[in-house]
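Got a structure here, written out as structure tokens. Questions coming.
A single protein chain has been omitted from the complex, and every remaining protein chain is retained in its original position.
The letters A and B name the chains in turn, as written, and every chain counts its residues from 1.
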């Protein structure tokens, strides 16, 4: 029965993560303008079925196919280990379309759980590229992300791939450790968003010839606040579900750390902006809260509550600094701050494992005996493994995403025409307005 | 302890289904106009307490009173079977107002779970009859639905009634099989909505004398998108909770199928409308997603993941076709598409059991040995049982609902005066506006 209950735990966690789609939809739509609201909402809606179908057909097989078993879920596939493909731990190649595992509960539970993680990563760029992305190009992106880009890097860390083997094979700590996705989900989403924002360019009129920057406040800040709180709620499933076991009492630590880090991030961003600008900036407080969540995601099981607060506080400094640097110095236009929240704080979260892991959890992780320890608790090699994982993400995900957007630009075009942007994507591109007059 | 945990599973599933009221409220209010928003929201709010009270007093007793025990929940009512009433399996007659079972956890858990299913059925017509229904007539309807109409048909399928006995008594497969409510909940709600829409007639001005049809876009498409995703979230409780057991590993199959079918429905409806009309229609994509959910509801435990995708894809074709046929050919005015989503896809879901059930689950269902098989897997008699259940719904629920609305029309009047419709139900009928100026 324990295995059934673990399956129930993974499913409930997955449901909560799926619900985060509502949070993303509201945060992003709140931060964008009314004339693009159907488009922004629509992308957050459509990425869910598109992602699920792409992941079902191909992505799950590349990421988790035939490579792992899940003892806590009572995997019943005889010889699942034998199907391991990809000589260097680069990708899996089994369970396409779930055909071979249609009757295996553990594989189906993991499919659901992995799908919603993938959808979280895939939805991140819809924020950064909002208000200018052609819907057909977005659709092609949805399949690319769910079938190839996310699953490949995901395989390296969670599917038995080479980054997870850095401990066993190279003696670097426990290999690259990412508890619930600071790198796999958030950095991947954030760097893909960055690549997209670079290829697409800024929204029309954002950067004026005289050097000034057009302020483009979102049209519904209450949506953003509600979406943020919804994300904080669903994130408990993200992190606590990642034990894959309700029988692991560490879920209490994980959930408490998640709450504490998000609080640290929100409070710090609020005070920082108040001190900088004289007003409590509620929008940035939302992003600080989300930054705290992203940062704790990778390390939530390995650190003490006080460390979680500190990790969140630092994320609450990183987020507004990164938002302002991207907008002003690098002139990269990200209407919702997704690159900073998910990319920058994802990097910070992966480093935090290598710094703050305190040796109270993780024995046997990636096949390495003994608990996970970071630099401050005696193991510098863990920090090295974390850095290698970050580098791999930066050197694979970013160029691959950049190349994808570049190719779409040649073949199909990534952007709507500038006059559609001015008129609003909703009337022209989507054919419906968000708030029509009666 | 297993029984306690199953009770916990049923309760959590019930909570998620209760949360679907938020989804319905947002989908329907988003699809209707601002001047009726308090009325549409208000119906979706009020149906919850009204339904619960009616079901508590009478409906639960008629549907599930004294007739069933739930072994997974450890029913402790001695002799519960003996109280079986209604010679032909037409209705139950015990546990009125929960008085006799006030201390039985399994009965109370099932009361909560059955209540929220009933409320889902009961809330469906509030969409189809929106923008013209008199609030007092709606209130009478709420009690009629929760006390009599839903419980009677529900008893036949889930309360030990004659449709569930078609297997044991007539040799037709496992009797009428409806895992989580394609017929019991959605077809019942959809046909009641159809009857109501026929008796009430179209909204003022919808069908003009010159034959043209007034477009009435909803006032807040973001509400509709958010509501749709909320429904997709809550639906996991609907379907996976219906095992009544967390110890049944089939919950993984059920949840994965739910996700896959909804994705198939959403994607198909999106592409179909894009191909028909040249634009990605986000509103219809929402309805396609919901159609996929309705269709998989009845069969989610019995079919393979690939079948779930196909069932969803077909639902994604049925939904827009039905919406357009109802509006244009049959001139039945359904502001939100509820009749198509719940009625048409509910029928499709019941048929899908009889076609795609693959013989991997359901041994002992309705007292019949061996797993459930559909036509494609060797048992044509299951399809016959499904059709009989559909016919029974069409020949009982629809006429009963029609008769009810007809009677209310004579006695009380179902509609607000036409000038109230023009002015908006909110100011005149409800006494408050949704969005007053400061």
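What we mean here is this: contacts are C-beta pairs under 8 Å (C-beta built on N, C-alpha and C of every residue); 3 or more make two chains touch, one makes a residue touch a chain.
Quick caveat, the model's predicted, so the values are computed rather than measured.
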Item to complete: Specify the residue from the set A:5, A:94, A:294 or A:368 that touches the hidden chain.
Response: A:5
Response to the item:
Given B:42, B:59, B:92 or B:249, the residue that touches the chain left out of view is B:42
Discussion item. Please identify which residue in B:31, B:117, B:179 or B:223 touches the non-displayed chain.
Written reply: B:223
Response to the item:
The listed residue (A:99, A:168 or A:252) that touches the chain absent from the view is A:252
Worksheet, complete the sentence: Touching the hidden chain, out of B:98, B:170 or B:394, is B:98
Worksheet item: On subunit A, what residues meet the omitted chain?
Response: 2, 5, 9, 12, 16, 33-35, 217-222, 225-226, 228-230, 232-233, 236-237, 240, 246-253, 255-256, 259-260, 262-267, 270, 277-283, 285-286, 289, 304-306, 309, 360
Worksheet, complete the sentence: Across the whole complex, the chain not displayed is touched by subunit B residues 1, 3-5, 7-8, 11-12, 14-15, 18-19, 21-22, 25-26, 29, 37-38, 41-42, 44-46, 48-50, 52-53, 56, 74, 97-99, 102-103, 105-106, 108-109, 111-112, 115, 135, 223, 429-436, 438
